[in-house]
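A protein chain is absent from this complex, but the other protein chains hold their places.
In this document, chain identifiers A and B correspond to the written order of the chains, with residue numbering beginning at 1 in each.
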Amino acid sequence: MSGHGNTYVPKSALAKWFESRLPLVGLVHSSFVSFPVPRNLNYFWTFGAILIAMLVSQIVTGVWLAMHYDPSAANAFNSVEHIMRDVNYGWLLRYMHANGASMFFVAVYVHIFRNLYYGSYKAPREVLYILGVIIYLLMMATAFLGYTLPWGQMSFWGATVITSILGAIPVVGDTIQSLLWGGYSVGSPTLNRFFSLHYLLPFMITGVVVLHVWALHVTGQNNPAGIPIKSGKDAVAFTPYATIKDVFAAVVFFAFFAYWIFYQPNYLGHADNYVPANPAVTPAHIVPEWYFLPFYAILRAVPDKLGGVILMFSAVLILALAPWLDTSRVRSCNYRPIYRQFFFLFVVVCILLGWLGAKPPEGGYVIAARLCTAYYFLHFLLVMPLVGLFETPKALPGSILETVTGPGKQVGGSGMPVGAAAAPSSKG
Amino acid sequence: MANTAADPDSTHGAPDGTRRDFMFLATGAGLAVGAGALAWPFVASMAPDAETIAAGAPLEVDLSPIQEGQIVNVFWRGKLIFVRSRSEKEIKEAAAVPLSDLIDPQPDAARVKDGHAKWLVVYGNCTHLGCVPIGHQGQYEGWSCPCHGSLYDTSGRVRRGPAPANLPIPPYLFESETKIRIGEEGGKAVA
Partner (left out) sequence: MKTTRVLAASLLAAVMSLSVASADEGTPHPPRETWSFAGIFGRFDQAQLQRGFQVYKEVCSSCHSMNLVRFRNLAEAGGPAFSAGQVKELASQYKVKEQNDAGEDVERPARAADPFPPPFPNEKAAAAANGGKAPPDFSVLAKARTYERGFPLFIVDAMPFVGFSEQGVDYIHALLNGYEEPPAGKEIPSGTYYNKYYAGHLIAMPKPISDGQVTYAKNDKGEPVVPETTEQYSKDVAAFMAWAAEPHMMARKALGLRVILFLLVLAGLLYYVKKKIWAKVGGEVHGLQPELHKTY
């Protein structure tokens, strides 16, 4: 965050005194005020800010819910209902938190696909990108742990199924499983430690998010053109330009979020989770939350337990290799006519996998899931390296400014005030 | 966002500039109101919930099994309350104390219900730092606090510090000669 100089000049004596001891204000100023932002960013780039807002929302609602929640197998279900019924606005806090998890994943998927489309994962942003993959993994772990807490049927059986997955690990699987359970099956000790970890992980996510933002401020943001900032004309200051755009986008996103909270609060959950956990009865269809469905489909596409588990984890980990699997010099799919089509195919395959994950593993569904799983991996292992080698990309624009003003022109041409560009000091 | 209204670029006085300033202010105000409104449910959720309030409904205590001289502990809204059956001698002693001798002057008559001087009903936590005083102990034979040595008389009034005040009296009323209802005063449940 300190890689691009410090334009903050403390005014008061107190500010000077503090700044010379801890340059905190200067750090914030250089990172979130004077930081240069490519001027051609579209609304897909507001999802980073939206994700930070969602992380804060989840942590705050979670801390408040924890004031009322009881993590014991005997009382967990009823304590959640106590929150829903008796705690002032408890229903609001709980629905914000439960739907907030889904909205967090909506935003993160937009963020990830934006990254893949515009090639943001490529050099020099590999570390930034891998930190993002780590955040995604931590989010999945947190969401899974959180889903067990209401201790309904889906909580209990989700915990049983997922911990059984770890039992597939050769040699140490059983040990890991019983360490997670704290018993001979999923039970009260399991719930207790899951609660503890569910409370811990968001703070680890916050830590990695700080690194992620730090890395972003070292390399600067990618942009729809995929070319770097070359002059001041290519960029605008983070504040107010990016700030106001992020705030606007976040408010629109919150309106969308509010719709789910107030009008479809249970749509994204499962009815079975309103049945208290019962170790003697398994629900007819065990289905994870929607955001896990593609990976669940990959898990079930393989007839072998260990093989399915390996493939499922590989599906996430292979993301981290993208910077080295992609051989193209061009970042943005806007200039990659062939790879762009494969990208859209990849999006469709991911959606299909998600939908197949919700279907029973039988007949045509299994075949479709296998085909989609195959493409998922081929996209990374074959398409990314080969298309990059053989594709002829379109000519890249000379500068970021050119992409907003049109080729050949320095400024103007799209309603951009010429005077402001030529002589910023002549105004005011 | 409000500070953007003060941007030197804004053309004050011009109709467009005024409108823009107004819109900037309205937006800033909207964000502030939204943030405030969002905070409200979080604060409200920390207040006693509906179950706690319902459980704090008035509590009936039957006095008939309480022997003379006995102190009975009851809990109302999670707070300890002493119900003490006082002997004639204790009542007399309590009434005879000159108010000038008291740290927190209050006549005995103000600490019991009219016509029910036999019954003293007080909160059971020392007014110093909240310990539970032990009954029938100390120089004044009311209560003696084991933590810091405060002494109370048979009217629950503090006679020796460090406690600053008398044991407070919870809201209650006599339903009959042998039954009190804690948490209700003047025919209305307290909030």
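As a convention for this text, a contact is a pair of C-beta atoms (placed from the backbone, for glycine too) under 8 Å apart; a residue touches a chain by one contact, two chains touch by 3 or more.
No experiment lies behind these values; they were computed from the predicted model shown.
When the missing chain is restored to the complex, the residue among A:Ala76, A:Ala235, A:Ala322 or A:Val383 that touches it is A:Ala235. The missing chain, though absent from the display, is touched by one residue of A:Phe18, A:Phe44 or A:Trp355; that residue is A:Trp355. Although one chain is hidden here, its contacts on chain A can still be listed: residues 3-5, 7, 33-34, 36, 39, 78, 81, 84-85, 91-92, 95, 123-124, 219-220, 228-237, 240-241, 244-245, 247-248, 251-252, 254-255, 258-259, 261-267, 271-272, 274-275, 284, 337, 340-341, 344-345, 348, 351-352, 355-356, 359, 363-365, 368, 401, 410-411, 416-422, 424. One chain is missing from the display, and on chain B it is touched by residues 1, 4, 7, 9, 20, 23-24, 26-27, 30-31, 34, 37, 50-51, 54-55, 57.
Just so we're on the same page, only the chains that are shown with their structure count from here on.
Measuring from the averaged C-alpha position of chain A to that of chain B gives a distance of 49 Å. Of all the residues in chain A, the ones that touch chain B in their complex are 60, 64, 67-68, 82, 85-90, 92-93, 240, 244, 247, 427-428.
Considering their complex, residues 1, 4, 8-9, 31, 40-42, 44-47, 49-52 of chain B touch chain A.
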